[in-house]
Each structure stands twice: as structure tokens, then as C-alpha cells.
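This structure is in C-alpha cells; I'll ask about it shortly.
After this line comes chain A, so read on.
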Amino acid sequence: MNNVKKTVLLGLFVSQALILSLIESWISIPTPVPGVKLGLANIITVIAIIFFGFREAVSVVIVRCVLSSIFGGGGWMLFLFSVTGGVLSAVVMSVLFKSGNNKFSITGISIAGAISHNIGQILIAALLMKDLAVAVVLPVLLISGCIMGFFVGLVSSFLENALRKTKIFE
Partner candidate 1 sequence: MNLLNDAAGKEYVSLGEDTLYVLDKAKQYSEISKGAFDVTIGPLVKSWGVFTDNPKVPSKTEIDDLLNLVNYKDINIDFENSKAMLAKQGQIVDLGGIAKGFAADEAVEIYKKHGVKSAMISLGGNILTLGAKPDGRPWNVGIRNPRGKDSSYIGIVSVKDKAVVSSGDYERFFKKDGVRYHHILDPKTGYPANTGLIGTTIISDYSIDADALSTTVFVLGLEEGMKLIESLEGVEAVFITEDKEIYVTDGLKDTFVFRDESKEFEYVEKR
Partner candidate 2 sequence: MLKKDDLIIFGFVIILIAASFIGVSLYKSSGANTNKIAVIIKDNEEIKRIDIDAVSEPMEIAVSGDYSNIILVEKGRIRFKDAGCPDRVCVNTGWLTEKGDMAVCLPNRTMIKIEGQSDNVDIVTY
């Protein structure tokens, strides 16, 4: 694949991830704790890891977080919050995907990614607030991460098969 095509595709990934996080922000999930999200943008991260690799996936995550902070507001704090979760999730999923030699399913990897995402966010929030008390939401976020990660994994698998048929990434 040449560089121009790659750039175009990654640009598309960023815009799709942005739209997915926008849609996600319209859907509020009634839960006892704050911060439970669908993690739809993670679909794009999974796909980017499958078809490109770790560096490209992390780049997409970072650019997506920068842009959503600029468009959505929230300043440095929200940027750090989302980028830490996103990058940690991309790192964990890449490691599992690459070193796992196809031993793990996309769904399993996606669950691990969702959980890492939530753990990363709690860690950065605890760091920013200098208070570990924010971790009281961890159990709920871990469980919701499992559920959301499972569905994101399913969608990603379907998407992977569909995209392979298009031969767009060859």
C-alpha cells in the first residue's frame, strides 16, 4: 500500500472515530456511576490494529482525542483523560494481537482493551485529582468494560470480515 492511500485511510479512520464518539455522547446509559460509555470509537482502534498495526492505531487514537477536545471542549483535563484511556487500550490490544499469534479472538482482545481503557482513565483521574478515591467506580467500570468490550469485539469481527472482502487494504 502506498503512503497516499495509507494516509487517506487513516484520515478516514480518524473521522469515523470522531463521529462514533459524537454519537456515543448522545447516548446516555443509566448506571450508578459516571463514565460508563459504549466505547464505539474502540471499533476503529481494533480495525486499525488489525489492518495497520500499533503505531498507526495509536496515532489515530491521539489525533481523534486532540480533535474531539478541540471540537467538544473540556480543555487539557478531558484530553488527558481520554487520551490516556485510548492509548493504554491500543497498547494492550496491540500486544495481545501481535504477540498472541492469533491465539486470542478479536472479541477477547476487545474486552481486554475496554478494561484497559477504563483502568487508564481511572489512573489518570486519580493522578490529576491526587486522590485514589476516584477508584471507587472501578468495579462497575470493569464490568461495563467487559460488556461493552464484548459488543465492540463482535462488531469489529464482522467489520473485519466485510473489509477483507473489499480488498481495500491490499
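A word on the picks: all candidates are chains of the complex that A comes from, given by their letters.
Simple rule for what comes next: a residue touches a chain if its C-beta (ideal position, glycine included) is under 8 Å from a C-beta of that chain, and two chains touch if they have at least 3 such contacts; residues count from 1.
For clarity, every value in this text was computed on a predicted model and none was experimentally measured.
Trainee: Which option touches chain A in the complex, given 1 or 2? Just the number is fine.
Mentor: Looking at every copy, the candidate touching chain A is 2.
Trainee: Okay, in this complex, where on chain A does candidate 2 touch?
Mentor: 25, 28, 33-35, 72-75, 77-78, 81, 96, 100, 103-105, 107-109, 111-112, 115, 119, 125, 128-131, 133-139, 142-143, 146, 154, 157
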